[in-house]
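Missing here is one protein chain; the remaining ones are kept as they sit in the complex.
Should a chain be cited, it is by its letter among A, B and C, assigned in written order, with residues numbered from 1 in that chain.
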Amino acid sequence: MQFCGQHRKITTKYLLFLLSGQTVFSTFNNHTGKTEGMNEHHRENTIIRMFHVYKRYGAKNALVDISIDVRKNEMLLVTGPSGAGKSTLLKLLYLGEPVSEGQILIEGINLSRISNKRIPFLRRKFGIIFQDYKLIPTKTVFDNIAMVLEVTGESFRFIQKKVSSVLRTVGMEGKLNAFPPSLSGGEQQRVAVARAVVGDPKIILADEPTGSLDSESASIIMGLLKGFHDRGTTVIIATHDHEIIRKTKGRALYLKEGSIQSEDVKPTKKRPITI
Amino acid sequence: MQFCGQHRKITTKYLLFLLSGQTVFSTFNNHTGKTEGMNEHHRENTIIRMFHVYKRYGAKNALVDISIDVRKNEMLLVTGPSGAGKSTLLKLLYLGEPVSEGQILIEGINLSRISNKRIPFLRRKFGIIFQDYKLIPTKTVFDNIAMVLEVTGESFRFIQKKVSSVLRTVGMEGKLNAFPPSLSGGEQQRVAVARAVVGDPKIILADEPTGSLDSESASIIMGLLKGFHDRGTTVIIATHDHEIIRKTKGRALYLKEGSIQSEDVKPTKKRPITI
Amino acid sequence: MKSGLIIFFIKRAIQDIFNNRFLHAVTITTIALSILIVSAFGLFLSNAGDIMDSWKKGIRIMAYLDKDVELKQIAELEQKILDLYGVADIRFISKAEALQQLKAEMNRQTSLFEDLKENPLPDVFEVQMMASTQNWEKIEVLAAQIERLPHVGGVEYGQHWLGRVIGIFNLFKFTGIVMACIFFMASVLIVANTIRLLFYSRQQELEIMRLVGATDGFIKAPFYIESVIQGILGGITGILVLFVIFWVITSNVEQDFSAGFFNLRFLPVGMFLGIIFGSMFAGWLGCYLSLKQFLKV
Partner (left out) sequence: MKSGLIIFFIKRAIQDIFNNRFLHAVTITTIALSILIVSAFGLFLSNAGDIMDSWKKGIRIMAYLDKDVELKQIAELEQKILDLYGVADIRFISKAEALQQLKAEMNRQTSLFEDLKENPLPDVFEVQMMASTQNWEKIEVLAAQIERLPHVGGVEYGQHWLGRVIGIFNLFKFTGIVMACIFFMASVLIVANTIRLLFYSRQQELEIMRLVGATDGFIKAPFYIESVIQGILGGITGILVLFVIFWVITSNVEQDFSAGFFNLRFLPVGMFLGIIFGSMFAGWLGCYLSLKQFLKV
C-alpha cells in the first residue's frame, strides 16, 4: 500500500524531470541515432536507461561511457573478463555505489536525484543475487530469505508459505534451519538465488548466479531465472560462463576494461529486436 | 629451525604409531587388496593417507567411508555435484574439522593424535585456496599475503620481495594496497591463490580455484598450480568445472553424497600409475 | 500494522539483548554503578541537607545586654532587632533564667554556684533567623548589625564549626553535581560504545538489510529500543542496590549512634524519577550519538 503511494509520487516527479530534462534526452538520441518518435514509443517499454555512465574509483575507470536501454521483460547477459566491470554495472543500478558521471533512470526515476528516504523503495524493485552471496551468517536460511518480506511488512503466515515454496524450487527445502556457514558453496549460492526471487521483483540482477554450481544445479537455477523471465520479469545476468551465454537467449553485452566491446543480440522466441 | 625440531619429534611419534597400529593397516590392505611389500614401498612415497574416513554433521553424512592415498607430487582432482563433500574432504586434511571416524595421516602424522600446539605447524605444510577466499577485509592485499610469512617469523625484506613476486604471477601487482572488498570477485580469487602459494607449501589444497574467473584468467591460475606441481608440490583441486577436469592431467575422484563414486586415472607425463 | 511492528521490534530487541547478554550485562552494570554512586551521593546530600536545615534552624544569635539596662530600653531594643532584615523571631532571657539554665547544664559542678551573692550573668536576647538566611556570611552580617545597636554588650552566634560544616556540605553538593555530570556522560559513552559495537558486529547484516530494501527506521528502531531498555534496567538496578544498602545500614546502624538524632529518609520520589528518566535519556542519547555517526540521514 505504502509502496504504491510512493511509486505514484515518484512517477509524478519523473514527469517533471522529463519536462526539464530535454538536453539529456537529446544527447541520448544523438548517440543512438534513432528518431524522436521511436524513442517516445521506446520510453514506455524501457525499464532501465543508462546515459553515458562513468564509474571511477580513484584513478581507476571501472566503467567508461556506458549507454544502454533495457526493455521491460528483457533478458540481458553482461559478460567479460575478470575486473571488466560487470559487478560494478549492477551495483550502480541498485545504488550500491553512486555514478561518477552520467544518468541512470529506472522506471523513469533518475537515480542521481532520488532522495535517501526513497532508496529502500527503489531497491524493493530489485531481486539481487550477489557474487559473494551476502548471506547473514548469524541468521538461519529461513530468516535470511524472510528478511526481504519482513522489511515490506508482510504477515508471518504469508512469509512462511512463500519462503518454503521458494526454497523448494532451488532444492534447499531440507536446509531451512541451517546457518549459511554450514552450507557448501553451491548451497549458499542457491539460498542467495532464493532470496533474490522471493519478493517477486520487477528486475532480477544476477551476478555469477551459477559460479559455484555443478552443471546440473546450474541448469536448475538458470531454468528458474528463465521461468521468471517468461512471467514478465526483467533479468540481467553478469557471468563469464560460456555455457550460460551460449544456452541463454537474449542480448549479450561484452565488457572489457569498463567499456562495451560488443553487443550480440540472439533471437528470442517471441519478441523482435528493437535495439 | 623450530619447525624441523617439531618435525623430527612427530616422525618419532609416527614410528611408534606404526608399531602399534597394525590393525588399521591390515584393514587398509584388505581394502586395496595389495601385498604387504608393495604397501611398504608405498608408504615412503605417500604424503596423505585416509583410512575409512567418515564425517557427519548431526544426522547428515558429509563423507562416507573415504579411503585414499595421495602420493608425493601427485595432482588429484576432486569433483562431484554441489554438496557432495569436496570442501569437507579438504577441510579434514588441514584440521578445519575433526573426522567423525577413521584415520588421516599426513606425512606420517596421525591427525587424530596431534596435540593442539602442533596444529599450526601442521597447517604450515599446506597452502589453501578456500572456496570463499577467506581474505581479511580490513587488511590490504599485501598484508593478507604477508601474514603467511609473518607467522613463521620471516624477515620483512624477504616478505616484501616474495609477496611482490607472487602477486606478479597472478596478475595482481597493481592492487598491492587495495582492500579485498574493493576487488572484483576474480581479483579476490587471484589474491587467495597468491596467499596459498606464497609460503612454498608442500601440499596445495585448491577449492574451486577458478570459480569466479573467466577462462583466460583461469588458465593462468591453472598454469601456476601446474608449475608448482612440476616443481614437486602435491596439489589437490576440488572443482566442478569440466574444463579443468578435462584439461588437467592427474587422478580424478568423483564424489557423490559423500562417497567415492569413481576414480578416473589419466596418464601423467612421467610416472606410472601405482594405485 | 504499526503496533504489530513495534511488538516485532521489541521482540527483536529483547532477543538481541539476550544474544549479546555479556555485552549488555556489562553495559547495564556500568550504568547501574554510575547510578548507584550518583544516587548514593544524592541520598547522602538529601539527608545531610535535612540535618543541615535543622541545624541551621537551630542557629541563634545571642545578644548579651549591658548590665544596667532598663525594661523600657529592653522593649525598644527588641523592636529594633526585629526590624533588622533576616530576623525571624526573638526571645528575651532574663539573667535569672540564664543562671537557672547554667546550673542545670553544669550539674557536676553545682557547688560552684551555691555561694553566689549576686547573679553575675547578663540579660540576653536569643535571635532566630529566617530560613532564607542560609549562608554563613549573612549570619555574620546580621550579628555585626546587632552588636552595633545600643545597650548590646556583645554577641555570640552558632558554634564556629557549623560554618565549616556548611562549607564542607556545599563542597560536597558541588562535588555531587560534578560527579552526576561525569557519570551521566560516562553512561552515555558506555551506551554509545555498546551500540557502536553492536553496530560493528552487525554491520554486514545491516548492510544486507539495506540492500534488500529496509528503511532506516526499520534498521534503527531496535537499537533505540535496546539502549533505552539498557538505560532503564541500569537505573533500576542501581537504585535497587542503593535501596538494599540503605536498608541494611539504617536498620543496623541507626539505632546505634543516631537514634532520634537523624531521621534518615530514602530518596525523594522526584529525585527517584529523575534518576530513572536520566538513565533512560542517557541510553537514548548514547544510541543517538552512535547512530548519527553511522547513518548520515
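Just so we're on the same page, a residue touches a chain if its C-beta (ideal position, glycine included) is under 8 Å from a C-beta of that chain, and two chains touch if they have at least 3 such contacts.
All figures in this text were calculated on a predicted structure; none of them were measured in a lab.
Put simply, the hidden chain is in touch with B, C once you look at the whole complex.
Touch with the chain that is not drawn comes from one residue among C:130, C:144 or C:182, which is C:182.
Of the candidate positions C:6, C:144, C:171 or C:273, contact with the unshown chain belongs to C:171.
The chain omitted from view is touched by exactly one of B:123, B:202, B:226 or B:249, namely B:123. The chain not displayed touches subunit C at residues 22-23, 26, 29-30, 33, 37, 108-109, 111-118, 120-121, 154, 163-164, 167-168, 171, 182-183, 186, 189-190, 192-193, 196-197, 200-201, 249, 253, 256-258.
Seen across the whole complex, the unshown chain contacts subunit B at 94, 96, 116-117, 120-121, 123-124, 128, 130, 134-139, 147-148, 150-153, 195, 199.
The rule is simple: only the chains that are shown with their structure count from here on.
Excluding subunit A, the assembly's touch network divides into B | C. With every chain reduced to the mean of its CA atoms, the largest distance from subunit A is reached by C. Across every pairing of chains, the maximum count of C-beta contacts belongs to A-B.
Rounded to whole angstrom units, the spacing between the C-alpha centres of subunit A and subunit C is 64. Averaging Cα coordinates per chain places subunit A and subunit B 37 Å apart. Taking the mean of the C-alpha atoms as each chain's centre, subunit B and subunit C sit 71 Å apart.
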